[in-house]
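With one protein chain held back, the other chains of the complex are shown just where they sit.
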Amino acid sequence: MLKHDDNELLARVGPGTPMGELFRRLWLPALMPSELPEPDCAPVRLRILGEDLVAFRDTEGRIGILQEFCPHRRASLFFGRNEECGLRCVYHGWKFDVEGRCTDMPSEPPETDFKHKVRMTAYPSLEWGGLIWIYMGPPERKPSPPEYEWALLPAAQRWQRKWIYEANYFQGMEGEIDTCHTSFLHAYKDKSSLVANLAKAHDAWQADKAPQLTVRRAPYGLYYGSRRNLGDGQYNWRITQWLLPTFSLIPQPGYPVSCRGYVPIDDHRTMVFNTSYNREAPMPAEDIEKLETGMTAAPELIPGTFLPVTNMANDYMIDREVQRTVSSTGIPGVNNQDRALVETMGPIVDRSKEHLGTSDAAVILARRIMLEHAKALAAGEEPLPTDGSIYRVRSLDVTTAIPDLDTLVATHGAELEVAAA
Amino acid sequence: MLKHDDNELLARVGPGTPMGELFRRLWLPALMPSELPEPDCAPVRLRILGEDLVAFRDTEGRIGILQEFCPHRRASLFFGRNEECGLRCVYHGWKFDVEGRCTDMPSEPPETDFKHKVRMTAYPSLEWGGLIWIYMGPPERKPSPPEYEWALLPAAQRWQRKWIYEANYFQGMEGEIDTCHTSFLHAYKDKSSLVANLAKAHDAWQADKAPQLTVRRAPYGLYYGSRRNLGDGQYNWRITQWLLPTFSLIPQPGYPVSCRGYVPIDDHRTMVFNTSYNREAPMPAEDIEKLETGMTAAPELIPGTFLPVTNMANDYMIDREVQRTVSSTGIPGVNNQDRALVETMGPIVDRSKEHLGTSDAAVILARRIMLEHAKALAAGEEPLPTDGSIYRVRSLDVTTAIPDLDTLVATHGAELEVAAA
Partner (left out) sequence: MLKHDDNELLARVGPGTPMGELFRRLWLPALMPSELPEPDCAPVRLRILGEDLVAFRDTEGRIGILQEFCPHRRASLFFGRNEECGLRCVYHGWKFDVEGRCTDMPSEPPETDFKHKVRMTAYPSLEWGGLIWIYMGPPERKPSPPEYEWALLPAAQRWQRKWIYEANYFQGMEGEIDTCHTSFLHAYKDKSSLVANLAKAHDAWQADKAPQLTVRRAPYGLYYGSRRNLGDGQYNWRITQWLLPTFSLIPQPGYPVSCRGYVPIDDHRTMVFNTSYNREAPMPAEDIEKLETGMTAAPELIPGTFLPVTNMANDYMIDREVQRTVSSTGIPGVNNQDRALVETMGPIVDRSKEHLGTSDAAVILARRIMLEHAKALAAGEEPLPTDGSIYRVRSLDVTTAIPDLDTLVATHGAELEVAAA
């Protein structure tokens, strides 16, 4: 459990909040490239960390992410005309380039130099790993690009989707680093509907429902190993990586593995970016098709939106007869199951009323690290590294006789790292 | 009128409020039995007095009403699996029985006794009089079942419906103990659309529109007599019972009579439970059909919901031509007429701006009693009896030459009581 004040500290990410400042020390996924498909395409609205922004791709293909409202009279630049290397406000014609400079101010007499005095908020962006990223912090603290394994792969080896999550970012994050729930939330009596690697994982999850967790701090966040006793001196180990504050690497036996990032829209809503990938080869069409169904790592979306079809308003399409006979939830799809339980806790779960057990060890440490970092930053320290190569880590799902995490890591260390290029 | 502070005191019923505590000294209707039709059926969400709850019927047929959110990590037990005498949270498998005990905690190692330390809020329930009731107060103050006449009758002699009321509970309650409005709100130029006993009452209501009220306190709340002068030395008397805080018994000439209870969902919404009944015999199908139409004691509902078809969003289907030529409101159905006027006062009516007359005597005393009781309870007294037999009272509609209430009660006393079994 957390005291009320710490729960607020953990959850609030708007401008000026300690946790919001921590987020503003990192590259964050902001958009899918398909939202800005070509030079001079339509600008798009986005909201990140409680800030209203507008993004556009200029004539040269550069991406600009600006404050949504024109500094002149606060008209929305969503309606702006994207033309000749700048986004022009259609209210009075002020034009801004990708760096927020006013490059034209036709409403004022040419002799004034007012346009040079106007500068709007513009955040650096990055096209990297199949996503468009944003950095909203101080320029001198801008990290190098985060070298997630999937970000380094050719595009054909990954599949990506984003969607809106109707709760605070950290609730989703906690579900990701909570291996224990897989034995229950994703339990099936009839596994025939599961994809291959999920069906394989399912057997281990059912073999031992009270995994023993060992948790370790790391420069990028933490990792933990969950040990499930399979009998005959064999253990299923899952090592999960948490790359604070938004990403995790969940172990899966075989392929694909998936990585989801939780980027706060504001305190109550989150944009999730999922990448499912194959480390070794392009993903064949039939595997993409399975991902597209919305039954695995990412939900099906309402066409033309980033809103899941299966959502709070329809009780996540729960079918009580299916719950009785096929799966523990009666909710179709693994990701839908996750969202159902976590979104309905409320926009910000009241952690002062929890009762945590030993299976919550990773969640407990992750919260502690977040709070420590936010407090350190507020005290003038810089707790986060700016070197993107620290994210070259992997999760691991392995069955072995090794009984403790540190020996396991010593033995399988190479499998936990992404080799240098 | 009420001062602002008293109005707040009257209306607010959440945990810890004085009026909320008063409600928590009584059995309250919570659900229709059809919502929990059989052992191990789907759990249902409910919200009472501002508390989010989940109800289920276990394998043995017992009803459990628990806090909605699992004490572990606050997942909603609405998604829980109802199995083998307990509701199992599908997030990490914790299982709870109808009394809120954790009977299984498979996510923790078997050697821990953590499950014995976890207890969640569970409220006693009661199947009684065709409804499922809840008691949310201190165990030592739990009353015996409330012996409303309809609760003691065979099921075939009553018809029941519940619906959501879009306003504070006491606004609805005030409409019930306000006999005067019947002469106006339920006035028809053309009575042909009215059911028989309503048409009969209508004549008296029109004969004297300024009834003289006499009000008397009672252990269960109050009763009052309204006297309408029919001429020739004859009076129509209506004695209405108010069984605080939620029920009233409205007199009707003949059959059926109806009793409605107003149970706060929270401060702004109410769940109303209506029972229409025949004291003497099963209700024939044609009478049930009339009740099902939604034109009399209870509204028609949008299928699959407890929301009235005729509601605020459609201006209660007011037809101005009908208002001009047939009825005073142009709104179809007596209950719809009541809801139209009371819900649109706003979620909590501003009683500081009222101008009350002599016809409001019962409303005035009911408020006073509620405020006195809530203040007494907050001061450590226990103003409410716990003996459910005090509710064995009846309303009365009679025409007589007797000019005063106390003589009337002395004369007709037996008709105002439900005989001992």
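Note that the chains take the letters A and B in the order they are written out, and that residue 1 is the start of every chain.
Just so we're on the same page, contacts are C-beta pairs under 8 Å (C-beta built on N, C-alpha and C of every residue); 3 or more make two chains touch, one makes a residue touch a chain.
Computed from a predicted structure; not experimentally measured.
Novice: If I consider the whole complex, including the chain that's not displayed, which of B:C102, B:C180, B:L222 or B:V257 touches that chain?
Specialist: Going through B:C102, B:C180, B:L222 or B:V257 one by one, B:C180 is the residue touching the chain not shown.
Novice: Write down which of B:T112, B:T344, B:S389 or B:T407 is the residue touching the left-out chain.
Specialist: Considering the complete complex, B:T344 is the one touching the chain left out.
Novice: Among the options A:R47, A:R81, A:K142 or A:R216, which residue touches the chain absent from this view?
Specialist: A:R81
Novice: Considering the complete complex, identify which of A:M1, A:M32 or A:V90 is in touch with the unshown chain.
Specialist: Spelled out, the listed residue whose C-beta touches the missing chain is A:V90.
Novice: Hey, which subunit A residues sit against the chain that's not shown?
Specialist: 41-42, 69, 71-76, 78-79, 81, 89-93, 105-110, 112, 114, 117-118
Novice: For subunit B, which residues touch the unseen chain?
Specialist: Residues 174, 180-181, 183-185, 209-210, 212, 315-316, 318, 320, 323, 328-329, 331, 337, 340-342, 344-346, 349-351, 353-360 of subunit B touch the chain that is not shown.
Quick note on the criterion: only the chains that are shown with their structure count from here on.
Novice: Can you give the whole-Å distance between the Cα centres of subunit A and subunit B?
Specialist: Whole-Å distance between the two chain centres: 48.
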